[in-house]
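Below is one structure, written out as structure tokens; comments come after it.
For this view, one protein chain was removed and the others were kept in their places.
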């Protein structure tokens, strides 16, 4: 055979799971979107259409719902339960990747909840290869904005540079952050369910305060400060990856109308936008 | 001429305005999307391309930013200021429609704010015709969910009906609500800026508690209950229009796996969805 | 009762129907999104939750699929069949509104098809009130762009006007057009299935050639020209409603880099955008 398969996977994306906890009259609500991806000894289906090793993506979806019957816990432990099951129970599957996004609701009654559509999500992704589960968690689409304490000066200028320097601008971004958790013994999960929830709360809190506290000379500097603060807050985190779109806000020129504009009226831009991405790591001792 | 113009308008959509209030070290942040639409004596540009009566949409955008210089106030009063200006200052324009959506931010520091992307927006639309400004306000994409206290039984069944009755289901929707404000003297604005803010807070609160409190026999019944509660909460509101998509949650069949599912595990549906729309009015005394 | 129901309707939105015609080895493919909305004597469900007059939205969905079993024909006749059924077969329902969007596919084999995601859709909406069906058809999201033959000069300038005049610009828009068909006898459908297809083809062709041929002094003038051309092409059309977002293309300033830019390099804008809307009508003889 002259054309061989390289890396491949298959699974179910966008599994929308809502679970109601009815242990008391004060119901609990969980709202998750789950994505599964399996890989292993799958040459046969690719080369000849022999599906004897293929656990259908429909089955993967069913498994998600069945496993939620008796409780979900932290999304990290739910992802790990699913990933371990797919590998341990399916001879042809050697690696499972389970990714989950959680949508938070705010309680407004014993069995009533509200939230805005879209918005910030807590995320996790577990990869289990039959021996150890590696888990990365984070947030997506968390909007943050500082109205001041942000400069951008002293940058490199070439023949195409027209951007003026500024010593006071709005700094706004939509954070996607992902951090790796590392247990001492890699065969173990890093945390139990409550431990993951606690670590998430601390990491998210560190992210917000780092953004609010940092006097920013560049969005790159803010990125490093945010990553450092998360690493300090949660010792089990080894690395933070951050993707920070620079949501430009342009000071609107009001002089043409006989008005000044001392950092008051801005036009929020859309396309194009800057995109600052980077990794911050804990240095080995 | 055999082909004549019927109703028409033109304007600027998607004007993204962010305003920072710097009166104190504790900055204020406002984030609006503004849409303008003007109409009047505009036959010439349509029939011959004579633009002498056409105030450019670019000018309408500039006006939005200039008017924000010294403060915005409630979105209702800002919309009315703009609408009155476009008609009163432009001979060719007889009617202005200004629509605003406000995106709420949560304070996390003196000059730092956060919000999830997307989400609930407060809305208003003012139409000014040179004499009176009529103002309608509301919310968009406010998600609400009850985990119980919702039935759907006793409905009409024809040859194509296969839906089973249910005496306990999840009821979830994304509310778009619009209500009309009516001043006693139609030449006046109904409220000042603080009055609009106060009325909005009361109407939104009534919406949430009505949804949470109502034992629902149909989403139509919930719609009426919500409308009635808003009308009771704010006497200046004469009519409420509600658009309630029924975000179906299907109880997942776990019996196939030897598990029961007493209202615990649900599949959130996407397309298709039910759509319930209706108007609730205050009966003239 | 002090709070009464005004206009209301309910139905199923986003019903995704794909039909394969297997009359020959050369399969036919139709891809529709259908939305239904019924109204009538529905006070009981709103006031008391008595659903005896409520045909479930799930049933409306089932009906769409069942009616497609033996063929769809033009979307207009399919919408009319559905609308008539809902009113004629359901005592509580007095008016049905059925809206359909059709996604076109391009054949690449006897049973193989391709299309880009998103894109232009043919649309229709029928309202049937138990006596007559009124049908409006059109297109959505049809992008059109002229690289020249577009000016914008001689417009009204006030104190907030900074837009320079231009005698050569890109004119780009995403057309949403809706036209009303009128039969001589309002109790009849205007056309049979083939007649609707023929009328649509002629109207769409007129729209394209009018846009390409018109030397534009304003987008309003282009709007009128497009409407007039559609009315001339199809005598059964009585009125055309057009919504034309002005997708601004800004000539990029290259002088700063020692380059000229004679109408060559443009930055396509996103928000904000102009929005020109209008109706063109056939004058009664």
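Order of writing sets the labels: A, B and C. Residues in every chain begin at 1.
Rule of thumb we're sticking to: a residue touches a chain if its C-beta (ideal position, glycine included) is under 8 Å from a C-beta of that chain, and two chains touch if they have at least 3 such contacts.
Since we're looking at a predicted model, the values are computed, not measured.
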Contact footprint on chain A, counting only the chain that is left out: 1-16, 35, 37, 42, 45-59, 61-63, 66, 89-90, 92, 152-158, 160-163, 216-221, 223-224, 227-228, 231-232, 239, 241, 245-246, 271-283
For chain B, enumerate the residues touching the unshown chain of the complex. 159-160, 162, 256-257, 270-271
Interface residues of chain C toward the undisplayed chain are 16-22, 27, 29, 31, 62, 65-66, 68-69, 105, 108-109, 111-120, 141-149, 170, 174, 208-209, 211-213, 249, 252, 254, 256-257, 259, 261-270
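What we mean here is this: only the chains that are shown with their structure count from here on.
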Turning chain A onto chain C with a C-alpha fit: angle in degrees, nearest 5? 180
Check each residue of chain B and list the ones that touch at least two other chains. 16, 62, 66
